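Shown here: the complex without one of its protein chains, the others still in place.
Right after this comes chain A.
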Amino acid sequence: MELGQMQKSLQDYTKSLFVEGILDSQFLQLPQLQDESNSDFVSQVVSLFFQDSDRILNDLSLSLDQKVVDFEKVDPYVHQLKGSSSSIGAQRVKNACVVFRSFCEQKNVEACHRCLQQVKQEYYLVKNRLETLFKLEQQIVASGGMISAMDLGF
């Protein structure tokens, strides 16, 4: 595939993530924080999000599987995940966390289990899409092309 086509693919792919609501405009804040001195910021912060989230989802599964669920423990996890997904622009994950928290407040264990599944689903979706996005970018860069913030914005 030639460079121009690859760049078009990247743009289209990125756009679809916004159209589907998987990402929101907050995601566009990230490239603004990247520059020559921090040329890897976006991928670093996204990796950090993945690491953090993997850990939190694991902890959440463990907490909800306890005989007696300690919501004092569960809620902060969801709060944190909500925060980081919101900062990344992972809109659907964030929204799923909001619902999750309301069930935490109600101490509804059944509903919380369902919420956790929902959050996981949305998380794996955005993780998958972002990994694909970065792969597309890498291909472009490897072919001598450049990615600019403009490629992501529209």
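In this text, a residue touches a chain if its C-beta (ideal position, glycine included) is under 8 Å from a C-beta of that chain, and two chains touch if they have at least 3 such contacts; residues count from 1.
We take it that contacts and distances are computed from a predicted model.
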Check: According to its UniProt record, what is the protein name of the omitted chain, chosen from "Insulin-induced gene protein", "Response regulatory domain-containing protein", "Hemoglobin subunit alpha-like" or "Gap junction protein"?
Finding: "Response regulatory domain-containing protein"
Next item on the list: Pick out which of A:S16, A:N38, A:Q66 or A:Q106 touches the chain that's been left out of the picture.
Entry: A:N38
Note to self: For chain A, which positions touch the chain that isn't shown here?
What the structure shows: 26, 29, 32-33, 35, 38, 41, 44-45, 48-49, 52, 76, 79-80, 82-84, 86-87
